[in-house]
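This structure is in C-alpha cells; I'll ask about it shortly.
Of the protein chains in this complex, all but one are displayed in their positions.
Take a look at chain A:
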Amino acid sequence: MTPQARMLLWSAIRHIVLLAGALVMLTPFIWMVSTASKPQTEIFSSDLHLIPYHFALWDNLRIAFAKADLWRYLLNGLIVTTSIFGLQVLVALPAAYALAKLRFLGRDVLFALVVFCILIPPQATAIPVFLLLHKLGVLDSYAALVLPFTISVFGIFLMRQFFKTVPDDLIDAARMDGISEFGIVWRVMLPTAIPAVTAFGIFSVVAHWNDYFWPLIVLNSEHLQTPPLAVAHFRNNEAGTNYGPLMAAAMVIIAPLVIAFLFAQRRFIEGITLTGIK
C-alpha cells in the first residue's frame, strides 16, 4: 500500500467514525422534524418512514400556534435568558478580574471557594433558594426566574482563567493612561475577552433557554412560562398527546438557539486574536 493510499484510507475511516457520531447526535432532531411534518394518521401508523407521505408541517405549526401562545413563550425565553446572561457578565467580569489580576489577602482562598461552588448541583440549593424567593415575595415572576442565576461561579471561573492570560503590561498601561479599575474591566478586559464571553454566553443561554426544572418550580402563571414549559402544555392534554403539533412547537422553540449558534459559531471560532498585545 502506498503512503498516499494509506493516508486516504485513514482519512476515510476518520470520516466514517465522525459521521456515525454525528448521526447518533442528529437522529432525535431528524425524527423531530420528520414527526412534525407528518399528519396524525401517519405518526401512529405501524410502518416507520422518515419522509412523510403527506407533508403536514404547516398544518402542525398552525395548530401549535393556535393552541398555545408560542410567541409569548419565546419572548419570555428571550427576556429571561438575556437578563440572566447580562447580569452574569455584570457580576462575573469584575469578580474574575479581581481574582485574576489584583493582589489582596485571601484571594487564593476565595478562588478555591469559587471552584468548590462549581461542584454543588443546582438541585441541592433549590429548596433554600425557593424559600428565600418566597420570603422576598417574588415567586411566580421574572425575578424568580432570573435572580438565582445572576452569580455564575462557572462564569467567574471561566473568565478568571481567560484573564490570567491577558498580559499584566496591558493593565499597567491602562492604569498609566488614567483608566480606573472598573474602567479597565469594561474598556480593556471585556473587549479582549470577547471569545471567552461568547463561549460563556453560549453555555449560559443554552442552559437557561432549555431549563425545565426551575421554571416549573417557581411559576404558576401561564403568561410567564418559558419555552420548555410550553412544550409540556401539548403533552398534558387530556385527549391524548398530539405529537405532530408538539414536535412542531419543539422545532419552533429550538430554532432561535440553532440560528443563534450558527451566527455565533464564526465569532466563537475566530474570536479576537490577541496578536496586538505581544
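The rule is short, and it goes like this: a residue touches a chain if its C-beta (ideal position, glycine included) is under 8 Å from a C-beta of that chain, and two chains touch if they have at least 3 such contacts; residues count from 1.
Assume contacts and distances are computed from a predicted model.
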Listed names "NADH-quinone oxidoreductase subunit J", "Cytochrome c oxidase subunit 2", "Zn-dependent peptidase" or "Glycerol-3-phosphate ABC transporter ATP-binding protein", matching UniProt entry of the absent chain: "Glycerol-3-phosphate ABC transporter ATP-binding protein"
Contact residue for the chain not shown (choose from A:I79, A:A173, A:A207 or A:L257): A:A173
Interface with the unshown chain - residue positions in chain A: 167, 169-170, 172-179, 188, 191-192, 194, 272-278
